[in-house]
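Just one protein chain is left out here, and the rest sit where they should.
Order of writing sets the chain letters: A, B, C, D and E. Residues in each chain are counted from 1.
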Amino acid sequence: MNNTNSSVREQRFATGKAVLDTIDGDAGQRVLDSLADIAPELAHQVVAHAFGDIYSRPELDHRQRQLVTLGALTAIGGCEPQLDVHINAALNVGLTPDEIVEAFLHTSVYAGFPRALNAVLVAKRVFAERGVSVS
Amino acid sequence: MNNTNSSVREQRFATGKAVLDTIDGDAGQRVLDSLADIAPELAHQVVAHAFGDIYSRPELDHRQRQLVTLGALTAIGGCEPQLDVHINAALNVGLTPDEIVEAFLHTSVYAGFPRALNAVLVAKRVFAERGVSVS
Amino acid sequence: MNNTNSSVREQRFATGKAVLDTIDGDAGQRVLDSLADIAPELAHQVVAHAFGDIYSRPELDHRQRQLVTLGALTAIGGCEPQLDVHINAALNVGLTPDEIVEAFLHTSVYAGFPRALNAVLVAKRVFAERGVSVS
Amino acid sequence: MNNTNSSVREQRFATGKAVLDTIDGDAGQRVLDSLADIAPELAHQVVAHAFGDIYSRPELDHRQRQLVTLGALTAIGGCEPQLDVHINAALNVGLTPDEIVEAFLHTSVYAGFPRALNAVLVAKRVFAERGVSVS
Amino acid sequence: MNNTNSSVREQRFATGKAVLDTIDGDAGQRVLDSLADIAPELAHQVVAHAFGDIYSRPELDHRQRQLVTLGALTAIGGCEPQLDVHINAALNVGLTPDEIVEAFLHTSVYAGFPRALNAVLVAKRVFAERGVSVS
Partner (left out) sequence: MNNTNSSVREQRFATGKAVLDTIDGDAGQRVLDSLADIAPELAHQVVAHAFGDIYSRPELDHRQRQLVTLGALTAIGGCEPQLDVHINAALNVGLTPDEIVEAFLHTSVYAGFPRALNAVLVAKRVFAERGVSVS
């Protein structure tokens, strides 16, 4: 890699980092920190690709992206740590606790009750930490 | 079951069928028809439970529900027939072709490129059938 | 919603709750309690739909339903809390510890060894709590 | 490998093949034939391990094993060819069309409606081929 | 986006396209062509991110990457179109037909026999098209 490429790499990271900070706040940084000494390239690509290439696009707004994300993460299963980050993100971008829980109930139609139950129990913990609640 | 229960059963079905017709139009009816002689109770519950119990709730509007649905169905995989129905549904409730394709691109972050590719190719067929296209 | 609908809602819940109590006993109630302040509608639908609409049907008996459930939950993966509930349920309706563990071994053919291993270790804990064991 | 091992290998295959023939009939043989020139060892292990080691065990009877199998295959998704084989197998060992369809409806609780819909449509084709139907 | 960004975008695409051409040949181009009018950004990111950012890294060689890919795609399920591309890619980078089929047999241990069977039948078709066979 030459200097130009290093510069491109830093620029892509900066673009993604600005989006990540807006959406995930400290939780995003904690994920990056946990990866720093084991998988720095994975950390880089989460920022540069996921947030820099994809989240930065205007075709869907932040609330719409979190609705898609909540549906996908719930359906995939085994993504409790990522649900924690994105329930926080959903609150950060203005989805209400009721909308978030409803997204999990809605996903039960497509992915079954166990996936919805596991997601809701993550929301219960996140909402308690943030002092918010469903109406 | 007594008459009261039959009445409840018909009422729940009617509630769901009204929502289903609004969202899925003919595609929903075709799914029900395909189930009529093999799994009538499954057809009944798709209508009465999925659409009557869940879709009818006001906590998320129709467009939000389809965003969650597109994220979930893409992530689950192997749901091409259901993606066909819900890409149509998404268009019916006012999501644009660009928003729908972006939802699949967004899901690639969480579920990988193959899931997104398979979903996009269903959208390609549905958009062609309906004479719509991305901008 | 009018009074009629409220009454229907309570009736559906009561039907499901009677089935749930028969099969899951206290474990079912604990799941409902954990959802009460975060997702009361999800709790309602688990009872009214899963147990009231589906489990109450005579086409399969309780033991047959738990065999299907154990196969499905093992294959889905990431459903350890639900496996805990349904291993208890399977014992409650008369499946033996040997039959339950054999269901997990059998599922390894279709879903691989890791899913079977994870399910068996849940059974190990449940069997110890209940003081039962394989022969 | 020496002659003793060849003999063991043939013996394991023969044990499994007898079980396979009882349960799957011609459908099992067709799967083996399709693998003969591309993956003979996979064909061997399906017979020797799945049917010889696991299906031959007395801890669950044939009907119970097919209920577990139907739950698992439905939940896994993307297993339509295997569902075809095992819906046939379920009929062969005495499960009724109603019990088979009910197993799919039951699995919708745990794996969502799309998985159940896809499985039911395989049953529709198999039942038509065999001239059986739900009551 | 300014000219600099356009240039970065083209550069990333060019890097990935060179890797894609080496590994996937015409099959890669056909995937891109199928996406051109429906999801051009997904096509761009498959090239720029998957092949430009990830495949281009020296930490694993091409054969190693295809072994990981075959294990992952088989386990995910429902990825038959992608398995077609990557069985071709595996042959292109020097894995033998026997190694490819063995990767599927090996994955049966972790993901069950149905996933391995579905993958092997894709290999059967690809090998026939290319006139290669297992020994």
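The definition used in the following text is that contacts are C-beta pairs under 8 Å (C-beta built on N, C-alpha and C of every residue); 3 or more make two chains touch, one makes a residue touch a chain.
None of the values given here were measured: they were computed from a predicted structure.
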| item | value |
| --- | --- |
| Missing chain: touched chains present in the view | A, B, C, D, E |
| Among B:G28, B:G52, B:P97 or B:P114, residue touching the chain not depicted | B:P114 |
| Of D:R30, D:R57 or D:R130, the one touching the omitted chain in the full complex | D:R57 |
| Of E:V8, E:A39 or E:L73, the one touching the omitted chain in the full complex | E:L73 |
| Interface with the undisplayed chain - residues on chain E | 49-50, 54-55, 57, 59-60, 64-65, 67-76, 79, 82, 98-99, 101-103, 105-111 |
| Touching residues on chain A - with respect to the absent chain | 31, 34-35, 37-39, 41-42, 45-46, 50, 73, 76-79, 81-82 |
| Interface residues of chain C (partner: the chain not displayed) | 77-78, 101, 104-105, 108, 112-118, 120-121, 123-124, 127, 133-134 |
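The rule we apply is simple: only the chains that are shown with their structure count from here on.
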| item | value |
| --- | --- |
| Chains contacting each of chain B and chain C, listed by label | A, D, E |
| Selected pair, greater C-beta contact count between A-D and C-D | C-D |
| Same-site or different-site touching of chain B by its copy chain D, using the half cut | different |
| Rotation angle (°) superposing Cα atoms of chain C on chain E, nearest 5 | 180 |
| Two or more partner chains touched - positions in chain E | 41, 45, 77-78, 108, 112-115 |
